[in-house]
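Only one protein chain is missing from this complex, and each of the others stays in its spot.
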Amino acid sequence: MALLELKNISKIYGELKALDNVSIHVDKGEWVAIMGPSGSGKSTMMNIIGCMDKPTKGEVLLDGEDISKLPGKRLTDIRRDKIGLIFQQFHMVTYLTAVENVMVSQYYHSMPDEAEALEALGRVGLRERAKHLPSQLSGGEQQRVCVARALINHPELILADEPTGNLDEANENIVLDLFRQLHREGTTLIVVTHDPEVAEAAQRTIVLEHGKVAREVVNENFVE
Amino acid sequence: MLFRMIRGVLFHQKGKMLLIAITIALGASLATGMLNVVMDVEDKVNKELKNYGANITVKPKDASLLSDIYDVGEGGEALNAAYLREDELGRLKTIFWAFNIVDFTPFLDAQVALPDGDGAQVVGTWFNHHLSLPTGEELDAGVQGMRSWWEITGGRWLNEADAGADSEIMVGALLAERKRWTVGETVKLTGSRGERDMTIVGIYDAGGDEDEQIFATLDAVQALTDREGKVASIEVSALTTPDNDLARRAAKNPAALTSRDYETWYCTAYVSAICYQIQEVITGSVASAVRQVAESEGTVLDKTKLLMILITALNLIGSALGISNLVTASVMERAQEIGLLKAIGAKDHSITGVVMTEILITALVGFAAGYGMGFGFAQLIGRSVFGSAIEMNTKVIPIVAGLIALVTIAGSLPAIRMVLRLKPAEVLHGGH
Partner (left out) sequence: MTKRRMFLRMVTASLLRRRSRMLIALLSIGIGATILAGMVTIYYDVPRQMRAQMRSYGANMLLMPAEGETLDSEKLAAALHKLPEDALVGASPYRYVRLDMTSRQQSFTTAGTDFEQVRKTSPYFSVEGSYPEAPREVLVGREIAGTIGVKVGSDMELTWQPAARDADGSAEDDRVPGAVLSGSAEGFGKQMVYVTATLDGEAKIAEISIDASTQTPEYGGRAQTEPAFAAQFIGKALPLEMEKDIDALSGATVTSAAVVEALNAARAADAAAGAGPSGQPKTTRYRVTGILVTGGEEEGYVFMSTDDLITLTGEDKLDVAELSISADEAQLNAYAEALTGDGIMARLVKRVTKSETAVLGKLQALVFLVTVVVLILTMICVSTTMMAVVSERRREIGLRKALGASDNSIRGEFLGEGMFLGLLGGLMGAVLGFVFAQVVSVNVFHASIVFRPLLLPVTVLVSMVIAAASCLMPIKRAVAIDPAIVLKGE
């Protein structure tokens, strides 16, 4: 059953067609990578899926609900309730500690719970660094905090934009291992990347070129 | 390259730079407005204090005491043998501090007999005497300006320009009440050398001895007592500088001063210096400061000026802190950009140069706008409080400009130092 379905969506900025009649679908529990060179429409698609932007044309069905016509306020609610976001630049609140950054996500979602937040940090291996400020954490550690923050509210969908773009190989592997773990637990994952290695970790790769789906590749070496 | 970077900042960070410019403009306008007001406040308040009446009286050298001490009745003028000359009055506006002589009026008093046999004191004076001075200045001098506290309870002020003004009088409220006189009535006054029918045109309440007196034109009283061209005393209202040590020493004996002190004293508008200069032009006169007015004026002026200076100083400190604060905030806000410049190899001093140049250009724009605004504030205050424009003092421009420059630099330097101390990597990936 499809968790997310994009039906013939287009995003047009003046003359430029960032997305041109694209249709994709992602099943519940599936791990999909979206690949493509710069300017292929990756980011636009990511913003639309993340409820941070609306398509010019077409429908976006999330959990069967068309979200493409919803007002901004409702989109915020859906993003908060169903989606966990991970960014290339990590984006942490600089003056809050690791655990507090996780709790901010809980705070906007429902109730802050420090124990639960610490547990989430434990899952990404940062239990001991919980009281550190972002400036005291390495890039890899910051990104792991962001993963913990994304999964704290048990979202149906985790959307990651170049999650390993600023990381070295060791940290990249740690993050990918976390993704595998999430996948095994049944979380739906969409990872936008231009790194073939990261894409290969997913079950399926959708390649975008010039705003269109160029091809879809099923990763046969995928290990459950 | 420096230029392009600066231009980039100025045009692409318009919003932020505008904020700084606005704040600097506000600070500059505050400084400009307040400083201008402070520099002019003494003059303005001085003019207000003229409400209290004359601060200098001029009397003939010898005779003044006798008439005060003996309650001489009719014909007593004979004792008061010394007079000042009416034709010399205009000379008051020729002394060194002529510009500071705001108003003056002569007095000549006499005892007259009323029709019912009682005596009364009649005072001959100027009411609104029009003077055309040789300097080309026009002036209306007289008691109308120098008795601002008189309340006209009936009728009007005597107008010297009217035909027949010399047979008109104004009567004090107490005297009028006792004699049951009303406006429009005619009273025969008999002086030592003649008599005249006078029409009452106004009744005033002076709240003092004058309520028992009759005021008539100088010419009328001179004619009644056959003292043409003579004046018994002159009251002068002058803008003065509060006395200091030098003025007090000079007041005792100007001859005892060194020539340099004498010059300073003579060329400062101390009340004693103005008295001295009046004595030089009015033959046989003694001019003395009315301490009740002169001394108190000094107190009020000193206090007002000090008050304004302190308020200004404290407010300037406040706005200086405010501006440097904002400059600090905006430099720190750009930590990331500065980190990037460092990362691509910019030297500390070139970064400092770029940032300082931007801020100083912004400050210059703010200063120009602020100066104009401050001018407006000063005029607003001058017009609404004193009803006259505040004089623009050019001394204010360099003071304010220097102040703004100092404050801006003081605000940006610590912030720049702080930002430069950060490691570029930290700044860049801190996710600011």
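Each chain gets a letter, A and B, in the order it is written, and its residues are counted from 1.
Keep this in mind: a contact is a pair of C-beta atoms (placed from the backbone, for glycine too) under 8 Å apart; a residue touches a chain by one contact, two chains touch by 3 or more.
Values in this document were obtained by computation on a predicted structure and should not be read as measured data.
Student: Would you indicate which residue among A:Ser40, A:Ser68 or A:Ser105 is in contact with the undisplayed chain?
Tutor: A:Ser105
Student: Pick out which of A:Lys7, A:Lys57, A:His91 or A:His194 touches the chain that's been left out of the picture.
Tutor: A:His91
Student: Among B:Asn244, B:Thr264, B:Asn325 or B:Asn393, which one is in touch with the chain left out?
Tutor: Missing-chain contact among the listed residues: B:Asn325.
Student: Under the stated touch rule, tell me which residues of subunit B contact the chain that is not displayed.
Tutor: On the subunit B side, contact with the omitted chain comes from 15-16, 19-20, 22-23, 26-27, 29-30, 33-34, 37, 41, 45, 48-49, 51-53, 57, 64-65, 68-70, 147-151, 205-208, 288-296, 299-300, 303-304, 306-308, 310-311, 314-315, 318-319, 321-323, 325-326, 328-330, 332-333, 377, 380-381, 384-386, 418, 431-432.
Student: Footprint of the hidden chain on subunit A, which residues?
Tutor: 43, 47, 50, 52-53, 73, 76-77, 79-81, 85, 87-89, 91-97, 100, 103-109, 111-114, 133, 149
Keep this in mind: only the chains that are shown with their structure count from here on.
Student: Could you state the distance in Å from the CA-based centre of subunit A to that of subunit B?
Tutor: Their C-alpha centroids are separated by 75 Å.
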